[in-house]
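Every protein chain except one is present and positioned as in the full complex.
Naming follows writing order (A and B), and every chain is counted from residue 1.
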Amino acid sequence: MKALKTFPNGGVHPPENKLTAACRIETLPPPESVIIPVAQHPGAPAIPTVKRGDKVLTGQLIAKAAGYFSANIHSSFSGTVSKIDSALDISGYKQTSIFITISGDEWIPETDRSNDLITEIKNTPEEIIQKIQDAGIVGLGGAAFPTHIKLKVPADKKCSLLIINGAECEPYLTSDHRLMLEKGSEIIIGTRIMMKALGVNRAIIAIENNKPDAISLLEELVKGDDDITVQPLKVKYPQGGEKQLIKAITGREVPSGGLPVDVGVVVQNAGTAFAVYEAVQKNKPLIERVVTVSGKSLKRPGNYMARIGTPVSSLIDAGGGLPEDAVKVIGGGPMMGKAISNLQVPVVKGMSGIVVFANGESGRIPYGQCIRCSKCIRVCPMNLEPYLLMTLAEKNLFERMEDEMVTDCMECGSCSYTCPAYRPLLDYIRLGKTTVLKMIREKNMK
Amino acid sequence: MGHTILLSVTILGSIGLASSVILYYISQKFKVYEDPRIDIIQHILPGANCGGCGFTGCRNFAEALIKAESLEGYNCPVGGENVMAEVAKILGKETFTTESRVAVVRCQGSYENCLRTSEYDGVKECIIVHKLYGGETDCQYGCLKYGDCVKSCLFDAMYMDEKTGLPVILDDKCTGCGACVKACPRNIIELRKKAKKDRKIFVSCVNTDKGALALKICKVACTGCNKCYKICEYDAITINNFLAYIDSFKCTLCRKCVTECPTGAIVEMNFPPRKTKSEAIQVPVKEE
Partner (left out) sequence: MNRLLKVSNSPHIHAKDSTKKLMYNVIIALIPALIAAIYYFGWGAIIVTLISVLSCVIFEYLIQKYLIRGPVTITDGSAIVTGLLLAFNVPSNLPVLLIIIGALVAIGIGKMSFGGLGNNPFNPALVARVFLLISFPVQMTTWPVPSGFRTENTDAIVETAIASRRNEQSQLQATGDTDIVTGATKAIEQPQQQSKKYTDAVTGATPLGLLKQGLRSGKNVSQIMEQVPSHMQMFYGYKGGSMGEVAALALLIGFVYLLIKKVITWHIPVAIIGSVVIFTTILWLVNPEKNADPLFHILTGGILLGAIFMATDYVTSPMMPAAMILYGIGIGVITVLIRVFGAYPEGVSFAILIMNAFVPLMNAYIKPKRFGEEVKHGKG
């Protein structure tokens, strides 16, 4: 086993609670209808290409990317479009969504639905990127950044390393873990596809040390190859953050306001690598993803391959139904996920898990004054000063917040997690960050 | 002993005298010339530093008034006509009257009218909830009931009604400075023309959801049904995105739209009760 690496500054150790690490991925029975939002990624929402009454097949394009910074949306089942209307989604507000009443599961003819492993990569780099763009692939780690943009290295930058993010540092989530165990070979081929697209000959698969079975399996699969290696990492949150991962593995720091490609690295999630394999080798668009359904009071926690647009209530029903004492349902992990107010919200491309909390586990208590213990500074992985940022946001001193680099904040939540006075640091820092970004945008427009 | 006292008094006294001479000389040499009118005008202005004029503080407004060629467009909403007339007299410029305005809360989504569908557990500030999600009710446009507006009022003209959860504006104290308008993240509060006897007619809803959906969520929502638009004889009403809007400068307060509105979204305030029985039954009228 290799020596463990980690990032030097900051980080916390929340209890891992990987209740579903040993649960095989199951497929959900299809719901009656799906609601597919057209904005499942940052950037411009896709524009619907179907209208009410149209019949669609599984994998058919139903919304086209609006411009460069956008992604295609495909139907996750076959059926009829019942309406295009606004519906509540994980963002907390109503967004334009395509409602499809399901009938059967008829696929588009291009897709290869067999389970054969296709190892040969026939396409050229340009074709690969085009296929990824057509398939609507976005980062499945949670940020949902359009993958084709990341794989196109700008002319003035050089990329020398691809890192596959198998860290999965959030408590409770095991979707990447199970995918690496059950589809390890496919992920490795997906990695090679992306290496070809980027034009690099080095890739590192980074996995946290609490997944020893995944580490040994993948090490076995790449034994003998010298272009892909597996690097185990120390268990620390937020090891899965792009910048922390790059620092841990290469020792380089992504400059403030910059991108990983500025230090010659591109990072992709392990789930994204699998989706790339399916898109390039099997012509299958992104219409489903593994979602961990977990929680201490759930009867049957597990990992489910859920199709986009499935309501969260179906996932919870598969997990045994909403427990009596449940008070909070989170889309994502407990550190960075969003609390869901209505269980009809659909599964989207960036939703890696559903965690159900009972009363004891979650819940704010009245907070006290800052006691200046400096724990928040010590845990911040971006070396910011959260206590100061919260005070500035409370007093609306937004210009000063910009000077204090609030835009570097990755909203990991380590500061709020640690504060002994239970101060809602991230609430105010988020407010400051969005206000400052708006101010910067307005300044740039002048 | 006497020696000591005499010596210390002399030394300290001379230091004091020397310091005062030096300070006086320096203050004269580095004196910044300021137009004496700034002080006079600042004295006339209310001194609330509320920002209602669009400037940061009364002194900055005074400076701007002196520099301005014409007083058109400059108004102190707190001081009103009297103050602006005096300022005009001192500066020898022409007076322009600006219509007085008052703030109006355009939402009736009380606890009773708009039911709670989730429980918010975080920091109780409207702007933070607004950035997180649609709110504790299914109406993602409505009042969040955490009172950022009340906290921003410098004139004690607002309070939160405990029963409804909505903010209430006291007309006699409201100066129309606009602080609450800026504080509300959902643009629910609006500055409308101040009419005789504080009478108001306005659409108390900002919901742009489709009609049937809006009504399902809130009992007194505006559905954009067009009935008010059809009955208005003064062209004061416009309908956009399933929401009606009454222009307070065109409205003549005839009250016809209030009785037409089927949901009760249009509100009339400070009017005497209607004469005929049939008119009185239909609409929930807010009387102050």
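Keep this in mind: a residue touches a chain if its C-beta (ideal position, glycine included) is under 8 Å from a C-beta of that chain, and two chains touch if they have at least 3 such contacts.
Please read these numbers as outputs of a predicted model, since none were measured by experiment.
All shown chains touched by the missing chain in the whole complex, by label: A, B. Touch with the chain omitted from the figure is made, among A:Gly11, A:Gly79, A:Pro146 or A:Pro171, by A:Pro171. When you scan A:Ala21, A:Val81, A:Ala279 or A:Ala339 for touch with the missing chain, the hit is A:Ala339. For the chain left out of this panel, the touching residue among A:Gly184, A:Gly319, A:Pro381 or A:Gly432 is A:Pro381. From the set B:Arg116, B:Lys197 or B:Lys230, the residue in touch with the chain omitted from the display is B:Arg116, counting the whole complex. Within the complete assembly, residues 9, 12, 14, 92, 171, 243, 247, 253-258, 313, 322, 326-330, 332, 334-343, 357, 361-364, 366, 368-375, 377, 380-385, 387, 403, 405, 408, 411, 413-414, 416-418, 420-422, 424, 426-427, 430 of chain A touch the chain that is not shown. One chain of the complex is left out; on chain B, the residues touching it are 116-123, 128, 132-133, 136.
One rule holds for everything that comes next: only the chains that are shown with their structure count from here on.
Across the complex, chain B meets chain A through its residues 117-118, 121-123, 127-128, 131-134, 140, 209.
Those residues of chain A whose C-beta lies close enough to touch chain B in the complex are 86, 88, 91-94, 338-339, 341-342, 363-364, 424, 427-428, 430-431, 434.
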